[in-house]
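Missing here: one protein chain of the complex. Every other protein chain is in place.
Presenting chain A:
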Amino acid sequence: MLIRIAFFAAAAVLSAAAFAQDAAKPSDPQIAHIAYTAGQIDIASAELARSKATNKDVKAFADDMIRDHKAVNEKALALVKKLGVTPEDNDISRSLTKQSEAKLAELKGLQGPAFDKAYAASEVAYHKQVNAALKDTLIPAAQNPELKSLLQTGLKIFEGHEQHAEMVAKELK
């Protein structure tokens, strides 16, 4: 358990640093890439949970994450196409991907209730991190009003996910 807590603490510090790195002002193409990547990461975790979770509320939560993040990412793709923007890979996206690969490897090694608890806890931590980044860095930096509006809608949805993940995590204790 201590190892797990240390892992999530380390992941949180790593990601905070990642977001701070380019906090100066990511461009709209970079913001689009970060937001899309963040969604894909949560879909990958949810798909793992779909196959490994044993608790029905955890499975249902994973379904919700897949449904919502796919829907928001489809909107994002449609918007970048409409705006003629090409999402641009950047340090924050790369750091998020690296962090998620480590998290997935950790989760893959767990079974049964231990997996359920670790997945729920990681979803709370991940949504907190992404929501803070949206609020403090990505939304203020976004220049295009339609992109800014989509990020603001996304933030509302993901704040709901954070609360939902907290409810699920609490039930598992």
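What we mean here is this: a contact is a pair of C-beta atoms (placed from the backbone, for glycine too) under 8 Å apart; a residue touches a chain by one contact, two chains touch by 3 or more; residues count from 1.
The rule is short, and it goes like this: contacts and distances are computed from a predicted model.
> Considering the UniProt annotation of the chain absent from this complex, which name among "Nucleoside ABC transporter membrane protein", "Autoinducer 2 import system permease protein LsrC", "Replication restart DNA helicase PriA" or "EfeO-type cupredoxin-like domain-containing protein" applies?
"EfeO-type cupredoxin-like domain-containing protein"
> Check each of A:31, A:49 or A:72 against the chain that is not shown and name the one that touches it.
Checking each option in A:31, A:49 or A:72, the one touching the absent chain turns out to be A:72.
> Which of these, A:86, A:111 or A:153, touches the one chain of the complex that we don't see?
Final answer for the missing-chain contact: A:153.
> Quickly run down the residues of chain A that touch the omitted chain.
64, 67-68, 71-72, 75, 153, 156-157, 159-161, 163-164, 167
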